[in-house]
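With one protein chain removed, the remaining protein chains of the complex are shown where they sit.
For reference, chains read A, B, C, D, E and F in written order, and residue numbers begin at 1 within each chain.
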Amino acid sequence: MDLNILIAIATMGGLGFIFAGALAIADKKLRVEENPLIGKVNDALPGANCGACGKAGCYDFAVNVVEGTISPNGCPVGGQDTANEVAALLGIEAGTAVKIVARVLCRGGNIEAARKMVEYRGPQSCATMDLVSGGSKMCQYGCMGGGDCVDVCTFNAIYLGDNGLPIVVDELCTGCGMCVKACPRDIIELHPADREVFVFCKSHDDPKTSKEVCEVACTGCGICARKSDGGVVLSDGLAVIQWENFDPEKIPFDKCKTSAICYLRDAFNQMQEGTADADAQKLAADVNPEQKN
Amino acid sequence: MIFKTFPGGVHPPEEKELSEHCAFERMPAPSIVILPLSQHLGKQARPLVEKRAVVAEGQVVAEADGFISAPVHSPITGTVKSIGRESHSSGYAREALVIVPTEAKEGETLPEPQRLPALDPAIISVADIRARVKEAGIVGQGGAAFPTFVKLTPPEGKQIDTVILNGCECEPYLTRDDRFMIERPDAIISGLQLIMRALGVSKGVVGIESNKPQAIASMESAVAGQPDLSVCALQTKYPQGAEKMLIKAVNGREVPPGKLPLDVGVVIQNIGTAIAIHDAIAHGEPSITAALTVTGRGIRNPKNLIVPVGTPLSEVIAYCGGLTEDAAKVVVGGPMMGVAQHDLDAPVMKATSGIVILTQDEVRRQEETACLRCGKCIDACPLHLLPTRLARLAQLGMIEEAERLNITTCMECGSCAFICPANIPLVQWLRLGKQRVVHMQRNR
Amino acid sequence: MSSVTVTEAPTGQELLLSTSPHLHSRWTTKQLMWFVVLALVPCVISSVVYFGFYQLVIITTAVVFAAGTEALIQYLTKKPVTISDGSAVITGLLLGLIVPPYFSPAFTALGAVFAIAVGKMVFGGLGYNIFNPALVGRAFLQAAFPVAITTWTIPQFAVDAVSKATPLAAFKFDNVVTPLTPLVVGNVGGSLGETSAIAVLIGGIFLLVTGVANWRIPAAMIVGMLLFGGVLWLLDPAAPDPVFHIFAGSFLFAAMFMASDYVSSPVTGTGMWIYGLGISLVTVLIRVYGGLPEGVMYSILFMNAFVPLINRYTQPKLFGEGKA
Amino acid sequence: MRGEDIYEEGIVLSVESGRATIAVALGEGCEECTAKLFCSGNATKQNTVLVRDPFGVRTGDHVRFVVHGEDMFRASFLLYGIPLLLILGGVLVGTYLYDPGMMPNELWAFLLGIAPAVVYYMLFFLTGQRTGGDSMMPDIVLVQGRRE
Amino acid sequence: MSKKQVSLFNDYTKGVWDQNPVFKQVLGMCPALAVTVSAMNGIAMALATTFVLVFSSFIISLIRKLIPSQVRIASYIVVIATFVTIVDLVMRAQFPELSKELGPYIPLIVVNCLILGRQEAFSSKNNPFRSVLDALGMGTGFLIALASLGAIRELFGSRSILGVQLLPDAFEPWLIMILPAGAFLTLGLMMGGLNAMILRRKRREEADILSKHIPKTYVAASEGQEV
Amino acid sequence: MKTIIAMLVTLTIIGVVSGGGLAMISGWAAPLIAANKKAATERAIFLVQPEAKQYEAVAEVPYELYRVLDEGGQPTGYSFPWEGNGFQGNIRMMIGLTPDLATITAIEVLEQVETPGLGTMILEDPFRGQFNGLKTEPQVDWVKGAPPTKENEVQTITGATISSKAIVDIVNDGLARLRTDLAQGGDK
Partner (left out) sequence: MELILIFVSAALVNNFVLAYFLGICPFIGVSNKLSSAFPMGLATTFVMVLTAIVTWLIYHLVLVPYNVEYLQYVSFILVVASLVQFVEMVIKKVSQPLYRALGIFLPLITTNCAILGLALFIVLKEYSFVEGIFYGVGAGAGFTLAISLMAGIREELELADVPAAFRGAPITLIVAGLLALAFMGFAGMITV
């Protein structure tokens, strides 16, 4: 072997040795603490860093799982086995994550809710309308129809229906809660997707005012509360569902004059009837021919 | 002549000639009185009467609830029709008593109007001044409606050296203070002296904008011969009448953000407040009337009126001949900071200083366009904020950044939105930003 | 909603509801923009006078393509088309006035398209662009067609054009100082709109008097030029005197119409001074030490990049936090 | 120089007497960053930071905290700016002013440049541990959510 | 194709588009911008990069189990730098002209985030075969990006692609395209355009879901129970 | 401790293998690279001295200088690389001179980073060709915007004055150096 090669080998070997030594020291001094759980979860993941979970990589996924913002079964690559393993590490059940969706708890659309005798001028956003006597609807609690919730939804899972109320598309909704935060009147709430009955009103107005202001307001008459065995309570002139005690069977829906408490589908169907949007109905008919309004 | 002023500000059209020559008229009792329980800043008053109770003019119908609060007196003799949520000139329904005048039924006598005992302003004690101001339910007439009694009771240890009476009336259109200064200079001076006595201050200044020469003359002759009182003529510029701006203009002091005029040794009272204090002490009158200007090109007969508190706006408007055909907007307060009304059932309140009815032409706004970053709003902002940036931050929800840029300092004077060539509703966005910042701060 | 209905609104008409203030000053964006267009008219006229009617073709091309690009992009992105606000017209007009006489209309069109598309629309349109769009267009042309854009024609009323160096190029490469009078009148080589100081000043003073343009930036630029140009002149006799600096090239034109562009200049008063002084400094450095005879365009673009930082560090002191 | 504040979010890992160690989730900023692969800690991609905690957070809390831009500037000047100047000064002195002539001039200049920086760091080490203190620590500003 | 084949195939294809190193991951920008004054240069650079990427991926995935994690990055760097030196030496020996053209950007392959990124993310965790596939995929993606960027810049900047003149002489070349500014602008506009396309496709997909799902949600629910 | 040893061993081995491998490849490549470089220099030398057939290096000066010879080994001039500042950065060129240094035979730009399409026109013949047979006494000069009138003048490129001037400056600079050195060395 000629000298040149030896020199090269010596140089590189030496550099490698020195570098490794420096790193060894650095490693000792610089070791970063981390939540051991995150590391464990990370190890349990496939490590493909494919991004199919919607996170930056497996490590990010692990952080999010530990943080609780993503469900253990969120990794499509790893499948059920990984999900179980991760869930076991976290001490929670893998497949029990319930789908949470946003629900709009107001039915006072352009037709149902009285409008003021004024024309509002200014930015058409709920947050700003709320500052100027609350936009153009009379109700101080209801949806103003400015569409702030629509704007903030990054999943396009919410859109403004024809009568000015937002509609949530369950399939696209991830329950992220952005719309809940965006609504200045706290009309939108997150609920498990399988809940069917809601009180579609947030108005604390006195009965007389609420009747004047909106056809479908909860007047606070208390009929549902009396029949529900604690499933619904009256709070400051508004019926509020107590979900742990709630049994829809006990609710006398036909007694509610304004249908403020009703099934989600009824609320939607009425909205459909109320609007003359032929396209929407045609769409409904296309997808489900036997269901014609 | 060079008048004192502050840096920044704008020059909106003054339009005072509509009503500046109309002497005050006293409006007759209305057919109904809507008496909001919160006509002041602070906690709303607690009602003392039940539905269907008969109340006398001047009777206390709701008492102050807490330190920063004020009692409410009935402006008419009548029956309480209801207690509930009613229209309010803030735009949001509030708790209010509704009182209708009652005819005396047979065998009954209506209660006599009540007045407080008159006191001699010359010899009254400090404690009595404060007590009377509180009892009479006087609130600041400048717009914020801060209970006056609180302002006359400064915390221990604050050195106050000057009382400034705010006669700027920088809001366009309004002429109430102008008229007061012309018609009742002596009552104003008496009120000022009472305030000075209550605060133990020896220096009183009346600040008046240069566009009210008559008022300046009137006040100057009223203070003549009193070395501790003076009149200070100021440049006509909006918002000269804002507390901080007025102090800056009159004695050059700057009130730091988050501090009160008290902290720089100054107390500011409105002309109207001074008169109310004088009336409450010298004549025992509680705060049951509001002096206001009804003006604008949208009203048939602009007037300066003295109106019973609680009178619905619609009755006031009707009294002034009603709206014209092209009336477009009814604003309670001045056109720069006042609130547009959506419901003319809203009542006149203690601190209502004017009703301005603008016509289509006056309110026609150009379409909103993109911000050009021309910086006019920054030049105009009397508090040296960056309105355009703050508005954009508020719009985009970048609340922390807005907080860092002191959005909460904004007093919503509207100079920025007035001057903005792009017609951006800056005030609305700023208000939203402030609301969100406060919300965030509360969440901490 | 009241439980007691008193009276309807007396006339029954629908009232307006909006936030305060309820009054508004007379200025609107459109007005500001069209005033600037108006102020540019003298420059257009001077370009026609000195270089012939053909120049109108160039200017018109620039305007049409600038406005057209803006409209097209807004149409394609389904945004409201806002060419009537005049901002694109200004960009086109400015670009048309800073290219050399007899410049190819095709290149001008390309520059205008680039100015609007890349200089303005990718940033979100009016009000968001960091750099002055017209200068972006011009810098693009300079980089793309360096020969064509540095081929100057002497002003004359004859038909056949003769190539002649601009006063600055003449100075830089041949050490020839052009006397002041032709510089002021405009009887020299140079871009279409910039040669005549008189025309520029007429427009500029119109803008300053009406309050459309903020006086601080032009003032700062001229003060800066006297200062930096003067210092250099005193130190180095080979450097041209500051007055020559001011009247030669596009300095005045840039001071009045380019640097004072609202969007790409600072918003604060102090910031405007820093910005103007900075432009002058960089201009002098480029003119005296750089490879190019003229540097105003690059100095404005360069300072444009500083605007966000300038704005941040010249924030006015809050009222009450010390003297502002 | 006045820097702006940087807001970050993370999960509390541990708490001790008014301070909390926070694991910063790879936020949006990091996701975009093409340099993320080479972020400091060589063994793990997670970053932790010690912050002041006025709220009494618990392990597992999701918090928002602020890093003061001014502190960033100050720290970077102290840590990099001043040593940089020292090294430059030393090198220039070594190259132009004084040449001992016993080794390659460059090596000498290098040593002369490094020496003041080393001294500076030593001094800093001796005093800085006490003075630096908590003053530059980020602050928690918002507790966003607790893990149940 | 079996599932395994699909996944292997995917190892290759993902780098071509879904995770295209330049357009999607914004990696390896330095050569992407610097050498793409012509399509040829872009291709040569991409090939050189691919060579280094493939071989270092292969070596690293071979010895991945032997390397302690603390010296991981260091080892990768040495391996990569070795291959880069090889490429450089070979190019200087065999293609001196090209080597001069690409100048100092060949050695900078060492610090191309793309290469180190792949070692860290893929090769250190997978077997040599898959690693090589992955490397080839990324290399192809890189090649596509550099070639297209180079082609555009060459077309407008010198009227030609791969040296073949495509635009008539009447077309005045835009010199800016072969300047640094042109590189930034072209790549920025290209990425923006691609993003716009992707966004539009996403919008369409969402609209699809929207039109299909709304009625179903509610209608299906009402089938279960009648009031 | 075990990991530390593992780290040291691994990295050292990788370094050794890398160093060895590179040394071998370099052993293969180095002569080729040297040959390439020589070929390039040679080509440039002959490019600026079209008549010459052979060359030899001049050792008396501390920089590269080649004396070119005709078939018979008679000196026909000098070729030497020289460099200086251009518009954007360094320009390196080969200058060919007659033996009396009074006339330039030709020039060739070897390395430059001038503006493509503009400054790079210095590479092309309309400009470069002007140097063929250019007189160097008292020094090379340039004119702008008009054809040269004297034998020692070249016309600058429109729009690329600085690059053109840079070439002239470099030529003059190199010439000056050469003149003094050759005068001292008495090479003639």
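Simple rule for what comes next: a contact is a pair of C-beta atoms (placed from the backbone, for glycine too) under 8 Å apart; a residue touches a chain by one contact, two chains touch by 3 or more.
Just so we're clear, the structure is a prediction, and the values are computed from it rather than from any experiment.
K.L.:
May I ask which residue of E:Val16, E:Ile67, E:Met91 or E:Val110 touches the chain that does not appear here?
P.N.:
Per the contact definition at the top, the residue touching the missing chain is E:Val110.
K.L.:
Of D:Leu50, D:Ala115 or D:Leu142, which residue touches the hidden chain?
P.N.:
Of the listed residues, the one touching the omitted chain is D:Leu50.
K.L.:
Take the complete complex as the reference. Which residues in chain D touch the chain that isn't displayed?
P.N.:
Where chain D meets the chain not shown: residues 1, 3-6, 8, 24, 29, 32-36, 38-40, 42, 47-50, 67, 69-81, 83-84, 87-88, 91-92, 95, 104-107, 109-110, 113, 121, 124-125, 128-129, 132-138.
K.L.:
Residue by residue, what part of chain B touches the chain that was omitted?
P.N.:
Touch set of chain B with respect to the missing chain: 370, 389, 392-393, 396, 398.
K.L.:
I need the residue numbers on chain F that touch the omitted chain, in ascending order.
P.N.:
The missing chain touches chain F at positions 18-19, 22-23, 26, 29-30, 85-90, 113, 115, 162, 166.
What we mean here is this: only the chains that are shown with their structure count from here on.
K.L.:
Farthest from chain D in C-alpha centre terms, which chain would that be?
P.N.:
Following the centroid criterion, the farthest chain would be B.
K.L.:
Could you work out how far the Cα centre of chain A sits from that of chain E, in whole Å?
P.N.:
36
K.L.:
Centre to centre, by mean C-alpha position, how many angstrom separate chain B and chain D?
P.N.:
53
K.L.:
Residues of chain D touching 2+ other chains?
P.N.:
Touching at least two other chains: 4, 42-43.
K.L.:
Check each residue of chain C and list the ones that touch at least two other chains.
P.N.:
1, 3, 9, 15-19, 146
K.L.:
Which of the residues in chain F end up touching chain E in this complex?
P.N.:
Answer in residue numbers: 3, 6-7, 10-11, 14-15, 18, 21-22, 25-26, 28-29, 32-33, 36-37, 40, 115-118.
K.L.:
How about chain C: which of its residues touch chain E in the complex?
P.N.:
Those in contact with chain E are residues 104, 107, 118, 122, 140, 143-146, 148.
K.L.:
Touching chain B in the complex: which residues of chain C?
P.N.:
Residues in contact with chain B: 1-11, 13, 15-25, 27-32, 82, 85, 125-128, 214, 262-263, 265-269, 272, 315-321, 323-324.
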